[in-house]
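Worksheet: one structure, shown below.
Shown here: the complex without one of its protein chains, the others still in place.
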Amino acid sequence: MMQTRSKKNAWLAFLAVLAFLALIFVLDQIIKPTDRLGMLLIVLQKGAVYALAAVSMNLLNGYTGLFSLGHAGFMLLGAYTYAIFTIPDKSRDAVYQYYDAAVRFSIPEQLSRHMGGFGTALGILIALILAGAVAALLAWLIGLPVLRLKSDYLAIATLGFAEIIRALFQWSKLGPITNGSNLLKNFARASKFKLEIAGAKLSLSTFVPVLIATVSITLIVLIVNSTYGRAFKAIRDDEIAAEAMGINLAKHKMIAFVTSSFFAGVSGATLAMVLSIAQANNFKSAMTYEILLMVVLGGIGSITGSVIGSFLFVAASEWWLRGLDSGKFLGIEAPNIFRNGFRLVVFSVIIMIVVLFFRQGIMGEKELPDLFRKKKKTPAKEAES
Amino acid sequence: MNVLKTTLPYIISGISVGGQYALIAIGYTMVYGILRLINFAHGDVFMVAGLMMVYLAASLPLYLAIPLVILLTVLLGFTIERVAYKPLRTAPRMSVMISAIGVSYLLQNLALYITGGLNKNYPQIPWISDRISIFGMETSRVTVITPFLTIILVIVLVQLINHTKIGMAMRAVSRDFETSQLMGIQINRVISATFIIGTFLAAVGSILFFTNYPGVVPTSGAMPGLKAFVAAVFGGIGSIPGAVIGAFIIGVAESVIKGLDTILVVNGVISEQIGLATFSDAFTFVLLIIILVFKPTGLFGEKSTDKV
Partner (left out) sequence: MKKVLSLALALIMVFSLCSFSAYADNPVVKIGVFEPQSGDNGAGGKQEILGMQYAYHLTPTVEIDGTTYDVELVYADNASSNDKAPTAAQTLISNGVSLVLGSYGSGVSIAASDTFDAAGVPAIGVTCTNPQVTAGCDVYFRICFLDPFQGTVLANFAKSELGATKAYCLAKQGDDYSGGLCNYFIEAFGKDNCVYEQFPEGTSDYSTYITNAQNQGCNVFFSPVSTEAAAQIIAKADTQALGMPILAGDTWDSNVILQAAKGTNVKICVTTFYQEGANADFDAGIKAWINSDATAKANNGGNDELAAVTVMGYDAYYMALEALKAAGSTDPEKVLEVLPSVSYEGVTGKIAFDDIGDALRDSAFVKECNTETGVWDFVSVATVG
């Protein structure tokens, strides 16, 4: 009985995700950047990236109880790996304008020579996985010393590592690889993703980032629901008890840290794809804090919460509250109050309110399907009594 | 001799920065010692103190502006503790830390709004920003007096902690939070006093720091704040002399690394610049990780029952 039910739920979830992707695909075709709704596409793209980043952080901070603040560092690794390996040959010298580029092949370009358009797509996929893998590898190396540390010491140590990575990538001696502190551009980016079927050009610039985020988040959900996920939660709730139950603490913490960093790397790569630039200077600890606040907004320990939190965060800061910065909001004109920066003040006040008074965030530890289930359950209970 | 001559200016400016970090670090170490909280907003309080000075000095004479800035900063620190940390006293440690990050985000955005995101020039304070010449190098007077002022303040603070009632209460609370509560110590008073002392020193530190480097932007506090925290960990969290020594070491290291290329080139070790200055901030964190891995209690930290 239980099994058929969860199977049914899984199918329902799967169909819902498919419908969502189809909707995004359609939106991608009907909305042009020059439309008034053009911002919706940007919000969807960035929202998807941050949703993935937030969910991967939640896997660590919310599910395993490891408070890490190194997310921006892993995203940086992902963004750079992706960018470096997808810059086409002909723009390489223009991008590395002050250095002699050391990496001289682009994965999508090489593959497209043999396989055409499919090769490009495959190349981008490989570059994405590579981006995650590089982040995961470094996470493993960092994890060896720092995962022994507890709570706030772990937080400050991972924060420190992120800063060290950032400095390293800006070092002029690594210029041939990283382009020093200058920005990387012209790599495979979302605004150029198009599908040509029978002469019709279909835009994929929003669809692809959303697809990447959806697939990755689905994978994280599968991990959370596996035995590993249960072990993570056990560690979060009580380390000593978990160890007594036979859970290998060091191993499971490492798995959580590496997995989380892998997806952080992928989200960094997708961010570069969406912004069409990558620069080490943008991956400051402030970025980690913002992602953390998205997780808190959505509810620590809820994956759908993190997704909703990120989309709300991005939409509010990039789109809905823009009026607060430009003198006019909700039809009220007050250029002296609604001037540059007011949006962020309002926004941080909202966040402080959530942090102090709604500590559970929007979803608490619940997931979206739980909300529907509860509604169905209540009348059934009444009938029983 | 040549080595000494080329290195000396960096060491002197490093000692000065170190003194300023030390004043911030004390706030971190005291708060952490009692609440086990990394007060991420402490660096931003330091920045706000700088901004208040900019605005107050524009309309008030300095002899009024300086005490007022210190008073307002202390009030800010007190308020932050009451509003953002006190309601979360029974919550998990992660929640309090998130709240601290939230406060830091709020203060930075508030500063961005008020300044319009523009750099604000810190007012010149007569006498301490005057130009002087020591050992044949030109610098400002604040560079020289900072370390002495820092040490004087630390001595006063240590006396306060060792010989007054509130100081004794602080030591008791940081040793054992719950027991001291049972012994009748008013925890909230002690915590408030800690925040007041911490922000007072941060305000003094901010006056010295911004007189030396006279530009205030909303993110001015973030890096000095983090470095001061690292200094506190380095010296052993909870230990005031430890934090001060840690801060001086970090300040000097940072300054020397910025000039390391030049020192090496001038003394013929390397033939051209290799860009080591990029690591002046990162080095602080390297130091942090080394100390956390090999001696988690810091240089002077007491062995705590809390396994780190």
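Quick notes
So that you can tell them apart, the chains are marked A and B in the order they are listed, and the count of residues begins at 1 in each.
Assume contacts are C-beta pairs under 8 Å (C-beta built on N, C-alpha and C of every residue); 3 or more make two chains touch, one makes a residue touch a chain.
Note that the structure is predicted; figures quoted are calculated from it, not measured.
In the complete complex, the hidden chain is touched by one of A:10, A:26, A:94 or A:215, namely A:94.
Looking at A:148, A:189 or A:236, the residue that reaches the missing chain in the full complex is A:189. Among A:35, A:89, A:237 or A:370, only A:35 touches the chain that is left out of the view. Touching the omitted chain from subunit B are residues 6, 9-10, 13, 17, 112, 116-119, 121, 131, 137-140, 209, 212-215, 217, 219-220, 222-223, 255, 258-259, 261-263, 265-266, 273, 275, 277-278, 280-281.
Residues of subunit A in touch with the missing chain: 32-39, 42, 46, 91, 94, 97-98, 167, 170, 172, 180-183, 185-186, 189, 191-192, 205, 275-277, 279-282, 312, 315-316, 318-323, 325-326, 328-331, 340-341, 354, 357-358, 360-364.
Assume only the chains that are shown with their structure count from here on.
Every residue of subunit A that touches subunit B in the complex is listed here, in rising order: 61, 67, 145-146, 149-153, 155-157, 159-161, 163-164, 166-168, 170-173, 181, 285-286, 289-290, 292-293, 296, 300, 339-342, 344-345, 347-349, 351-352, 355-356, 359. Interface of subunit B with subunit A (complex): residues 36-38, 83-84, 87-88, 91, 93-95, 97-99, 101-106, 109-110, 112-114, 116-117, 219, 222, 226, 229-230, 233, 274-275, 278-279, 281-282, 284-286, 288-289, 292-293, 296, 306-308.
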